[in-house]
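Dropping a structure here in structure tokens format, bear with me for questions.
With one protein chain withheld, the remaining protein chains of the complex are depicted in position.
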Amino acid sequence: MRILVAALSFICLIALPVSAQDSPIQQLLQENRTLIEQSSRRTIGPAIDALRDSGLPAAQAVLEKWQARELWQRKSDGLFFFAERTGDGYRLIDIATGADVGSATGGEIEQLKPNSGIRALIGVALVQFQLTDPDPARRMAALDAIARNAEAAHLAPLRASIATETDPALTSRKARLERLLTISYDDEPDARIAAIESFAGDLGVDARAALNPLVATTRAVTAGDPPATENVARRLAPGSDVLSEAAAHALLVEAGLVAPRISASDIRAALAAHVENGQVGGVPVAELDTDAARERAYAALAAAGLVPATATSAEVAEALSSHVFYERYAETDPRVTEAANAALDAIALKVGMNQAADLTLDALSLASIYFLAAIGLAITFGVMGVINMAHGEFIMMGAYTGYVVQQFVPDYTLSILIALPLAFAITFAAGVAMERLVIRWLYNRPLETLLATFGISIALQQLAKNIFGTQARPLTSPGWLDGSLVVNDIVSISYIRIAIFVLALIFLGLFLFIMRRTRLGLEVRAVTQNPRMAASMGINPDRINMLTFGLGSGIAGVAGVAIGLYAKVTSELGQDYIVQSFMTVVVGGVGNIWGTLLGATLIGFLQKGIEWFNPSNTLAAQTYMILFIILFIQFRPRGIIALRGRAAGD
Amino acid sequence: MTSIKTILASAVAFSALCLPAWAQDTIKVGVLHSLSGTMAISETTLKDTMLMLIDEQNKKGGVLGKQLEAVVVDPASDWPLFAEKARELLTVQDVDVMFGCWTSVSRKSVLPVIEELNGLLFYPVQYEGEESSKNVFYTGAAPNQQAIPAVDYFLDELGVEKFALLGTDYVYPRTTNNILDAYLKSKGIAEADIFVNYTPFGHSDWSKIVSDVVALGADGKKVGVISTINGDANIGFYKELAAQGVSAEDIPVVAFSVGEEELSGLDTTNLVGHLAAWNYFMSADTPENAAFIEAWHAFIGDEKRVTNDPMEAHYIGFNMWVNAVEQAGTTDVDAVREAMWGQEFPNLTGGMAVMGTNHHLSKPVLIGEILEDGQFDIISETDPVPGDAWTDFLPASAVLTADWKDLGCGMYNTETNSCVQIKSNY
């Protein structure tokens, strides 16, 4: 029946002018309709191959549209179309000719949704079409597909296409991919070795991805020496660090060379199966609550031939010593594995150095975030000595300001430019209000300031929840802050973190400038050292305190915008930073901005360092960091940079 | 006379705090979701869902001819308070059924109380399994209804060979990852090809972890990420993924705790193509779902609010309970429980959800790709999967089974043919 249909369609194909609905490509799709509808990567292969090998002019377009999820199927007759949205319906386009063939509502047609596995397969199939496509974007897509899912069949067309490539960027990428594919798929060992050697010291993940499979090993065991055909990596001694005796025994069992040991639970099950008259193997059941009694009972059963005997320790030891354990490469050519090992060794050293560099960047970035969060506190706590537990909530207010501005100003760049000064203004005002209403009355009672500001903190948090709801709110960074600065495949840092780093530096400069070069700074320092003397010199300490507190709070607000951009905006945002911020200031040394900077750097590097030692548990890193800080304060109670003399206060 | 009345009235008002209430002609439905604290972000929505469902049912004439009355309490994300409020609901307010809890620890806190007092709880969130209580109906997904199908999808459809299991450090990710670890090994994935990392709640510094995941690709195997990262921490995680340019084509991420609600907190343009596995997506194209979304928008008065999987779980759970009560003719817990077994109700995504005798639902598993508008494009839907209380992939629980109808036990050892315990393991 199928053959008949195919023959008929073939006749139609040559005999009649092809109507749009039964174009050969449509027929091809219809033949593979079940596979396409099933849409599973496991089974879709033949359908894609059929399209690729059909030689039909429309094949490339259909594959591309299918990959881009622009292929639709009409439910009534199962025909495939391209579709364009028009108002509330769709305009159908013939897949062979591109002609308009009517319209349909959304309910009448169904979009094909190839999953990303199928899309990748389509991409691989498209390579042969796209590699020499006039459109550079398509050639790039083809190279992407090769990079993700290389096949041996890609090597020849890739090599052929290099000569005709005009775009220099694409040429170099093609050359690199050609070398990578040579390593994996070339038949000539010399060519492979040359390609391998060309990657010595290369930092790309792709290079290691091509080299590592060559040196991947599997463990094996034989009675005599390993066969000469095998490429042996090394021999393993049972009982050594790399191969425990239990693992070696397991290998022997797997190879069927010795009998397995019977596990405790199997013994138990075997005993339970052989209970007779309240006894097992002559041992009363009630006594079977020790391992020794169970072994005796099992031995009795084994002696009676009721259960298989368990392998004894002597047998196992004998088997271990009489066999050779070794690791072998999947790659059979020893010259290739040797070259790959050499290349990987050269890479490993450079990778290590670059990882250290990347870790340093991460640590610097974390330090700058802590510094930014703490700098406002360095002013209010460090300079004025006021414990402000609501500092975190000022950070939160800044972040919410950023969110609210984005609701009114859709342009992200502009909205950030508005949000930064606005956040400063709002939190400055909030800080001034708090200073005038609450803190002013508590200057001599620092512990009570702590409580009162904590009250403000929980009230502000709940207010934020009541106003903005409990969901996290989006604060989106402008497009030019997307992505990262990539030095190589290992060292990279996202632009938003660089921006935070720069912002932290700006604030450091601003702080130093205000404190050292302005009248306000002079007066702040005077009031800090001796308020009465400052007052008698004509400075109004109340006003200075108010402005200083406002400044510290305002900076917290700006920090909030930055932190919201990189993390999240919720009412609990401030809580995450408050304890760390206080510790940053305390560790660094109260009253000194350089101390705060050092404190933040110390905490940032410490945390990343511990994370590096224990990569699977970030929580541990935070715990140990805090423990370290507690110990550190025991030995330097005044922080890294301790103020001396009169400025130290007490 | 009036003064005596006033005194009496105020005495009654006061005693509401500490007195067992007396007979009433409404059926009381307890809603035990945190309205403040860290979990309010997720649970407030569920409280609103319950109020909407109860409101709708009352408009239809209530249950057994009586009106339903919602009793809402706020356990404030404080786990011991969950137990206290549950006891209060059962003894002081005399509720007939409770809908509530989100985190596993809150459920574990409530369990001893409802088992002691023979209450009835509907738990709507995907969880780690390893439990089947006589007094709880689990309308969220067990691991075999979310995690296992998602991993199968990774293995079969995406060809992933190396797995990064990233999770928040608490019981759901821990247990799920243990199950997945055993499952992956049974599928021939080597120990070295499974990378596990746990981060604290609300973690925001993801750069190193994402770099580590990218570096996993160095041995030429395709890497996939299974994310059990919870709540707010996802925002930083996805922002970092986008910043490092990790595309779904290179390293796909499938998340078990990220739904429409979580995505509304971030810009999804850079996340298109990453995946989530749930039993429900708002984008499901069925008339029931359209009606549900419309009713939700009308109730909440905000067209932008999304719906999500635990809401559907409550929707199914509540309607099943209503039907079971009608069927049993009483709100008595034991009668309703027996009527619940085999109870059927249409899913919002099509097909029928069936309540099993192990108190878990049978539901289809959907896998969706994130779209630019924060919705999910459903790209895979399985046949209904019955929820498995005890996973088959951990040796200790493979021998256990739960069946309240025939075995009358939630923790039955099939090897020794005995019931390990009637009450739950908490």
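Letters A and B mark the chains in the order given here, with residues in each chain numbered from 1 onward.
FYI, contacts are C-beta pairs under 8 Å (C-beta built on N, C-alpha and C of every residue); 3 or more make two chains touch, one makes a residue touch a chain.
Here is the rule we go by: contacts and distances are computed from a predicted model.
Asker: Tell me the UniProt protein name of the chain this structure doesn't show, selecting from "Transketolase family protein", "Beta-ketoacyl synthase N-terminal-like domain-containing protein", "Amino acid/amide ABC transporter membrane protein 2 (HAAT family)" or "Molybdenum transport system permease".
Answerer: Of the names offered in "Transketolase family protein", "Beta-ketoacyl synthase N-terminal-like domain-containing protein", "Amino acid/amide ABC transporter membrane protein 2 (HAAT family)" or "Molybdenum transport system permease", the absent chain's UniProt record gives "Amino acid/amide ABC transporter membrane protein 2 (HAAT family)".
Asker: Of the residues A:546, A:586 or A:600, which one touches the chain left out of the display?
Answerer: A:586
Asker: Can you say which of A:462, A:518 or A:540 touches the chain missing from this structure?
Answerer: Going through A:462, A:518 or A:540 one by one, A:462 is the residue touching the chain not shown.
Asker: Taking the entire complex into account, which one of B:146, B:178 or B:401 touches the absent chain?
Answerer: Touches the omitted chain: B:178.
Asker: List the chain A residues touching the unshown chain?
Answerer: 268, 271-272, 275, 280, 285-286, 288-291, 294, 387, 389, 438, 441-448, 450-452, 454-463, 465-466, 579, 582-583, 586, 617, 619-620, 622-623, 626-627, 629-631, 633-635, 637, 649-650
Asker: Which parts of chain B face the unshown chain closely enough to count as touching?
Answerer: For chain B, the residues touching the absent chain are 15-20, 35-36, 71-76, 78-81, 83-85, 87-88, 91-92, 104-105, 108-109, 111-113, 116, 128, 130-131, 169-171, 174-175, 177-178, 198, 200, 394, 396-397, 413, 416, 418-421, 425-426.
Here is the rule we use: only the chains that are shown with their structure count from here on.
Asker: Once bound in the complex, which stretches of chain B touch chain A?
Answerer: 36, 38, 40-41, 44, 153, 156-159, 169, 195-200, 202-205, 207-209, 211-212, 214-215, 217-221, 232, 235-236, 239-240, 242-245, 248-250, 252, 261-262, 264-267, 270, 273, 369, 377-380, 415
Asker: What does chain A use to touch chain B in their complex?
Answerer: 40-42, 113, 115-120, 144, 148, 205, 208-210, 212-213, 216, 269, 358-359, 362, 365-366, 369, 462, 465, 469-474, 476, 482-484, 489-490, 492-497, 566-570, 572, 576, 608, 611-612, 615-619, 622
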